[in-house]
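With one protein chain held back, the other chains of the complex are shown just where they sit.
Let's look at chain A:
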């Protein structure tokens, strides 16, 4: 360990490596990272982390890693992967996290584009992927792996165990004791701290270069709004390549100095959540939805008395829970009932969900259903929304405590300016903006206008309280042939709020009516079917059952009724729909890795189905090739029934 005197030279906490050293000096024994290994939570303190980052950084240098080099990071959320980010930054390099579940071919573009020389990967699986494409990556020189399992027979000299790298680093550090401090000192707040690739909903992924300054500004803003302290616990389980995880698990954790917890494996997240009981939590809406669905399914299997209790107190919570959370006045009788409910239902339920200690929970990435949103708030979980992009460090709007609404994404965060363009597009400006797209000055120029505002590509408006409301992607908002507004995501989100509907794709631009593809949720619909004694064999079979189609039709009609109530979107009622014979899947390129629908791809692939919807056919045969996880291919075919849904007259228009 270097002496304290060496650190004193590093003044000013404007880069992440400096922040880590700061924590290591001021609170060396505070927990920085936890990981569950062999069934036990292991803790690394800030001084352990600083020590390892030092070893990793020196090890990289010993292997020839230089200022300005890019380092790919591929794997699940593991302590060494997080530490490696700081290690690369320490010597002036740029970490480039990649989505770990992508196949080798998908990683190729990013690895080539970033001219990656070094890669830290989690395990044999990721090593194999890189070896598969190594011929096409002339720049790639060294691959370091974290988990040595299965690696015994690999003899390539460019493969290194992470512990071997750290050993190299420690030797290097002993021989050049001033080297690393000098490197860290050279680090500037305007250096690129991380490169995050956009998911590529449109075109090739672009590398978004963010600086230390922008991520630290974004982190500080969030910490200020939510009064986060060094005592928070967060579960780091979302992909490291995603901007949100980088903000919460790396930037905010390093700035505020709180603890990140790495789950044992992807399947154990729920158990780990319960064991850790995070105080600060982030999940995309689908996770909250999944949790609620599983609670509801299990509730239906519960005894009569339990069901009665549950429904009674959920009604109480619905009436006054959110108001109590917001500190609004609530009658004494309701307060008493809520107190009782908290004792009997909400408390135990929060405990089961692992949300007992949560002070602040966020969701973002997609619209969240009002029902879903208020469910969590009503049982006392301070769930809020935020809004941001990779280009803005996921930091544009945050909902402040006490001003939380389900249909807005919050007020502009500290330091952020928002402007609405004439076409309705949301423009933002602030310290969190990207430095530029990697090697794409053209794209950078396109996305930032002359006044320095970033074009988000989202259509929205500021409501009366100054909170931002997002309607849809600006380019997706279309017009029906009768001139009515068609905002597909708006309708799809409404549809997806039903537990039975997993995914929906609406069509209607330049058409005379709106039609939809539906993916049912196998869990929820399967359970529903079992309850009614409907036998089925797999997704395709279940999706073609007439009873299921009837169920989905009811959902659609409910949405149509709601749409009819709002003049702006009344024309967007869904007239006809079908339930797809297979689930839309990122492996088949139908969804992005962040599980957003690739609208154009889907409409090309299933053109025959769209034609059938608009030509008024009653059914259509389709056969589709599917890719399995192991790369094999197969075919799924079905005769799909097309169903008409009732539409409703526009409120106020007929009167």
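Convention: contacts are C-beta pairs under 8 Å (C-beta built on N, C-alpha and C of every residue); 3 or more make two chains touch, one makes a residue touch a chain; residues count from 1.
In this section, contacts and distances are computed from a predicted model.
Taking the options "Apulose-4-phosphate transketolase subunit A", "3-oxoacid CoA-transferase subunit B", "CcoQ/FixQ family Cbb3-type cytochrome c oxidase assembly chaperone" or "ABC transporter ATP-binding protein" in turn, only "ABC transporter ATP-binding protein" matches the UniProt protein name of the chain that is not displayed. Among A:106, A:264 or A:588, only A:264 touches the chain left out of the display. One of A:105, A:150 or A:348 touches the chain omitted from the figure, and that residue is A:150. For the chain missing from the display, the contacting residue among A:422, A:442, A:465 or A:630 is A:630, taking the whole complex into account.
Residues of chain A that touch the chain left out of the display are 37-40, 150, 152-153, 264-265, 267-268, 271, 629-630.
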